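Part of the complex only, each chain left as placed.
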Amino acid sequence: MKALLINCTLKPSSEESNTEALAEVVADALREEGVEVTSVRAVDHSIPPGVESEMGEGDEWPGIRSQILDAEILIFATPTWLGHPSSVSQLVLERMDAMISETDEKERPVAYNRVAGIVVTGNEDGAHHVISEVSGALGDIGFTIPGQAWTYWNKGPGPGEDYSETEEGHEWSHSTGRAAAANLLAVARALESKPIPAPPSE
Amino acid sequence: MKALLINCTLKPSSEESNTEALAEVVADALREEGVEVTSVRAVDHSIPPGVESEMGEGDEWPGIRSQILDAEILIFATPTWLGHPSSVSQLVLERMDAMISETDEKERPVAYNRVAGIVVTGNEDGAHHVISEVSGALGDIGFTIPGQAWTYWNKGPGPGEDYSETEEGHEWSHSTGRAAAANLLAVARALESKPIPAPPSE
């Protein structure tokens, strides 16, 4: 069983990412169960905006797309900006939009039988909305979203500390993240055992 | 395998519901696969607003709650008003909110191992958002949302005809609804075969 953690922080790898720090809790819980977890920080790559799987020379999306399709579990991690998923999140979702019409050798949309979970951090309120936005989009693309397959961290009201600047609330976020990992793995295994078939021909 | 179709139209049963008409396409597709489908129109019942499972004399929610927990598949159907799920939808979700802290005999949240799909109609734009809002809330409660487990119908731009006033676009909505039924059933069976266990103790 493989998982891909895609971190949609705005910060390049030269800077520490709060989102990654929390997402690693979910990743570690999966590793403890024997899942092979790979990570990618989208902003480190050259990904032109668009809704196609390949957009020409210099486009690094095809490599990330392969990593997504090589894994049964997707951990989608994003910060909250203005109460929304980051622009990098939306860029990634737009490129994934092409998957809606791409099918595997059994005529199933390529995202079928994959599960996705969401990790959100922020220095202000917004996580529930971000989770709904991202899981709605991933469900549209064909991912199955297990119950309670998310965790988040922020503290309100108003703008405040970042995740890495305090320990407050970490316990709840970590325990929720470990439950998310367990639910992702359980549903991934259930679908591996009894996969969703191709949609009925119309 | 059982399914409950909860219709969150604003209209009492004396009036025809467009939402029901489209939701029945999903219900019929499940029935063809041998699923026993029960329907409830929430607005016909006395459901006081609140976030508890039982709210005293005259509260008809406990009966609906039992129907939800008696089924492995939930079809959540709602019209779109002002681009949002209906007030009746949110009333139902609020009463379901209590399920977050209710567990079964195996210490699992009661919604675990149940799947949910969403059906949306409207005389104006909004379905994708309604699907995200409802599936986000149901995922929070513990339902698993299979990939592409929804259908919708509306025609833009601006306010226009209702679903029952035209045949335009019905074919797409029906075919998408039949795929939703297939995906709901496939994931319900996978979870029946390999259920999600209780979350890890913290």
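Side notes on the structure shown:
Order of writing sets the labels: A and B. Residues in every chain begin at 1.
Basically, a contact is a pair of C-beta atoms (placed from the backbone, for glycine too) under 8 Å apart; a residue touches a chain by one contact, two chains touch by 3 or more.
Being a predicted model, the structure only gives us computed values, none of them experimental.
The complex in this file is a homo-oligomer whose displayed part has 2 chains and whose full count of copies is 4.
Criterion: only the chains that are shown with their structure count from here on.
In whole angstrom, the spacing between the mean C-alpha positions of chain A and chain B is 25.
The part of chain B that touches chain A in the complex is made up of residues 29, 109, 111-112, 114, 128-129, 131-133, 135-137, 139-150, 171, 175, 178-179, 182-183, 186-187, 189-191, 193-197, 199-200, 202.
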